[in-house]
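This is the structure I want to talk about, given as structure tokens.
The complex appears here without one of its protein chains, the remainder shown in place.
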Amino acid sequence: MRRTTEPRELRRRENGAAKEAAAPKAEAERYPLFRLLAEDGAGAPAESPLADGELLSLYRWMVLSRQLDERMVAMQRQGRIGFYIGAIGEEATVLGTAAGMQPGDWIFPCYREHAAALYRGMPMAALFCDMLGNAADLMLGHQMPCHEAWRPGHYASISSPIGTQIPQAVGAAWAARIKGEEMVSLVYFGEGATSSNDFHTGLNFAGVHKVPTVFVCRNNGWAISVPRERQTASETIAQKAVAYGIAGERVDGNDLLAVVAATRRARARAAAGEGPTLLECVTYRLEGHSTSDDPKAYRPVELVEPWRKKDPLTRLRRHLTERGLLAEAGDQKLLAEVKEEILAAIKQAEAADPKPPLETLIQGVYAEPMWQQREQLEEVRAAIALDPRVANPRHQS
Amino acid sequence: MRRTTEPRELRRRENGAAKEAAAPKAEAERYPLFRLLAEDGAGAPAESPLADGELLSLYRWMVLSRQLDERMVAMQRQGRIGFYIGAIGEEATVLGTAAGMQPGDWIFPCYREHAAALYRGMPMAALFCDMLGNAADLMLGHQMPCHEAWRPGHYASISSPIGTQIPQAVGAAWAARIKGEEMVSLVYFGEGATSSNDFHTGLNFAGVHKVPTVFVCRNNGWAISVPRERQTASETIAQKAVAYGIAGERVDGNDLLAVVAATRRARARAAAGEGPTLLECVTYRLEGHSTSDDPKAYRPVELVEPWRKKDPLTRLRRHLTERGLLAEAGDQKLLAEVKEEILAAIKQAEAADPKPPLETLIQGVYAEPMWQQREQLEEVRAAIALDPRVANPRHQS
Amino acid sequence: MPVLNIIQAVNDALKLEMRRDPSVVVLGEDVGRFGGVFRATTGLHEEFGPDRAMDTPLAESGIIGTAVGMALYGLKPVPEIQFADFIFPAMDQIVNEVAKYRYRSGGQWSCPMVIRSPYGGGIRGGHYHSQSPETHFIHTPGLKVVVPATPEDAKGLLTSAIRDPDPVLFLEPKRVYRAARGEVPEGEYLVPLGKARVTRAGHQVTLIAWGAMWHEADQAAREAEAEGIDVEVLDLRSLQPLDVEAIEHSVLKTGRAVVVHEAPRTCGFGAEISALIQERCFLHLEAPVLRVTGLDTPFPYTLENEYLPRAPRILQALRRTVTF
Partner (left out) sequence: MPVLNIIQAVNDALKLEMRRDPSVVVLGEDVGRFGGVFRATTGLHEEFGPDRAMDTPLAESGIIGTAVGMALYGLKPVPEIQFADFIFPAMDQIVNEVAKYRYRSGGQWSCPMVIRSPYGGGIRGGHYHSQSPETHFIHTPGLKVVVPATPEDAKGLLTSAIRDPDPVLFLEPKRVYRAARGEVPEGEYLVPLGKARVTRAGHQVTLIAWGAMWHEADQAAREAEAEGIDVEVLDLRSLQPLDVEAIEHSVLKTGRAVVVHEAPRTCGFGAEISALIQERCFLHLEAPVLRVTGLDTPFPYTLENEYLPRAPRILQALRRTVTF
């Protein structure tokens, strides 16, 4: 057997992953990176889709998202929550796309878009109750942290399996069209998810039936330890739209202005009956995949450094400052407020009973429990009554 | 609810399916139809990849394929076999691709490529034993008709589920590369299969790892009752290659010369380490999907007529005649020979016991039957001994 | 009452429910313009248009995945899987999404739908057109699994399934799709999910079956009667919810039971029924619960009659049980 027959080009591509501007090839030229704000945030943007107030408000959301992520990671380290997965470095992508849609539109999240849930009105304390899986958790303690759902804000339920939400978002928007309602769905997924079965069927179904869905790929460069170059040989994610006869667009995912503008464009196309769009937001996962992951084992820090300089928050802050919307003092105040808001919500969430009641074991399996669930709940209840160890994490004598 | 919100364009596209030369759009221009021989077979081809002897031999294979299909359909109507699915109208695609590969290459069939199995050396009588599922059937009577496998000719096993063979072909070629062997795999599937999960993963894996596989899409216009326009919104199948960063090519699937040339090109690229190719062979399913299907219920005959005129056999016959390789008398003789060969093989196959022995029930489930299979076989054997109706199709008293 | 076969009864139920409730839609491969390869959705495209009888691309995962989104948005999708053998590409959407959507969102959302699919063997389909995959779905909490045996039940159960708040897998016995004919009530007709049907009263042994195999069980019971064996026959109709009371009630009386299914024996639903009976009727059992089932092999082509647990084999099991 030959020692290494792995295609040379694959290794080359991968080693070159750090280098930013590889010689553009045909497809990359057809799908140029759309950008409004300079990479360092300096100077006037090519165009400005947001009024001052909106802009400041979205900046605040981005700050909140970052603070949320940092706080949750800290809480996980302290053992106060079991798991966390955040969006550090991807804030402009998450909030820019959320802001580019209309309030009645439905959002199908992946698992990093907690800020979008809050943006859609989920109370922060409710989000934290989900992190804790406690008695006040809307998810009844059924799901891992970071798997929130918020129906009033048309924010669908998160599941762990990669890609499943994609055809679901298509189905919802298809249903809306059938009902004659103008709703456009938006669905988030990573570039890793483009390899999934459901990416393929979701985009293909949407293409055939011209379903009004905006497909947002957060191309953050990594699927846990697998770099984009090992995920697909296509130069861009946007060009995958060609396979489905739909529109594709590549946007600088760290440029809030560009993300908002591109999302609005895609939404307008969808609403006008011109079909779905695959929107590739080029960004970067600055931290580990989740609190269960330490990227040092597979990702040289040199790869990350250039992206730290492109932090979407710093970039937007500079723009706001140059635009005269934000001064150092105001920024500090905003940060303090946001931290306060988060701490208050955590406190509120932690006040609830850490365990949901025993009945939640069988709630929501069916509209009404069947005899199996009822009997089994009673079995567990009786078992606990006989021996409280049944309900305790450590039962060893 | 609105009466019909189905996108107007979808209906338009579909109604236009009959019209052949729709205004070419961007992608179709990037993937022009490769053709060597004029549609009516007249005149000198643009290039001729086959020597006279090869050409005549392939013509004979195509005639044999057509005769085989017609005979099998007749036998199914007579109740002599249970089911048949053939390749009438798609002979140039099947035999041109098979002939474009090297003998050591592996073929992963879909279910219409019986002629390729024969081309790879499967004895015709063995194929018919599979149609009969009889005691001499290499498949031990386990599979429906038309699900043959022929290992000596590197012709893999057919299964009904659509698309599954695609990543399998990739795995085989990947394995060959790992072992340092120069084998290129070829896999057949219909345009309907491009919607399957396995099409997506197969091409994506092959793209990332530059696996030497030739993906042959027999685009015959229909997936049972679903026309290509309802299968995908992409203008061509070949352009789907863009999504995987691999080569794509569109070829006139009714032009044997073009199919052979394009297959050789794709094979050469694969063998040179330049990666896989998606080869779209544009052809047409002239008959029903299978003997279980009557296309009159969903396909206006007007759609089929233009394609009858483009019959790959007529086209090649004219070319051979003009080239001076075939005269009317020779053609008649060839036809008679082929018919004779088929009849002889049928006779041979029908001579075998129609039922495989009872032990075949449990053979091949595992390398060695486990106790469950052994016990259950004995149960059935004992049951038959007690009551022969156990083994009879009709047991009602 | 008109006499219909099962396909016609299914079609009747779909048509009536689509007339009654504008949110009911059907989708799948070939189900629209063509009306389905078994013609179960014939006429729906004509009557309700392409927005409510939809042809989809060839991808079961996409059919179920989009159906989830439709259900979330308030439609009641009735996706068709052309053959139950082809349900596996959609397994992830069914097991991880459809079945868990209500639970995981704490009841904020649910995605009721009826996944229709012809199942089972005896039609010379080999192992890719004959499988009986009910175990996979009965073992998936959050799903209901319904299998009619007769045209009347096909209509009544399908209607109930469509109105049910939970996702239902509706397996149609294609072996008797056309052969099973019977009177079917006209107009709205419901058979509740979770109620077994005692199709023959008896005292000596309880014979449990469903779907196509109920017809075999019924014949075996008739032949057994001729031999003086008095059989009570249960057609379960719905495997989840399961009418365990009907089973208990019957076995407490007879003390003996035989269960029949086409799927491979190991981990088939017969195992669950056997386990339940011995858990609940232990002191009343006079013989082991016997299973007459498909073999632990894929479904064969030529020897399918030898494989299928048809009446003659069931009869032998009945004899063995009563003489234990």
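For clarity, chains are labelled A, B and C in written order, and residue numbers in each chain start from 1.
Just so we're on the same page, contacts are C-beta pairs under 8 Å (C-beta built on N, C-alpha and C of every residue); 3 or more make two chains touch, one makes a residue touch a chain.
Since the structure is predicted, the reported quantities are computational estimates derived from the model, not experimental observations.
Visitor: Would you mind listing the shown chains in contact with the chain that isn't displayed?
Guide: A, B, C
Visitor: From the list B:M62, B:M75 or B:A172, pick the residue that touches the absent chain.
Guide: Hidden-chain contact among the options goes to B:A172.
Visitor: Of the residues listed, A:E6, A:E182, A:E305 or A:E368, which one is in contact with the missing chain?
Guide: From the options A:E6, A:E182, A:E305 or A:E368, the contact with the absent chain belongs to A:E6.
Visitor: In the full complex, which residues of chain B touch the absent chain?
Guide: 106, 108, 137-140, 142-143, 147, 149-151, 156-157, 159, 161, 164, 166-179, 183, 185, 197-198, 200-202, 204-205, 208-209, 363-367, 370-373
Visitor: Touching the absent chain: which residues on chain A qualify?
Guide: Residue positions of chain A that touch the missing chain: 1-6, 11, 82-83, 133-134, 137, 141-144, 147, 159-162, 192-193, 195-197, 223-226, 230-232, 292-293, 297-298, 354-356, 358, 360-362, 365, 370, 372-373, 376-377, 380, 383-384, 386-387, 389-393, 395-397.
Visitor: In the complete complex, which positions of chain C touch the hidden chain?
Guide: 61, 85, 88-89, 91-92, 95-96, 99-100, 103-104, 127-128, 135-136, 138-142, 240, 263-264, 266-272, 274-275, 278-279, 282, 285, 287-291, 295-298
In this section, only the chains that are shown with their structure count from here on.
Visitor: Would you mind checking which chain's C-alpha centre is most distant from the centre of chain A?
Guide: Following the centroid criterion, the farthest chain would be B.
Visitor: Would you kindly tell me how far, in whole Å, the mean C-alpha position of chain C lies from that of chain A?
Guide: Chain centres of chain A and chain C, defined by C-alpha means, are spaced 40 Å apart.
Visitor: With centres defined as the mean C-alpha position, give me the chain A-chain B separation in Å.
Guide: Between these chains, centre-to-centre, one finds 43 Å.
Visitor: Cα centroid separation between chain B and chain C, in whole Å?
Guide: 34
Visitor: Find every residue in chain A that makes contact with two or more other chains and list them.
Guide: 177-179, 197, 200-201, 204, 208-209
Visitor: Of all residues in chain C, which are in touch with two or more distinct other chains?
Guide: Where chain C meets two or more other chains at a single residue, that happens at 51-52, 57, 59, 61-62, 89.
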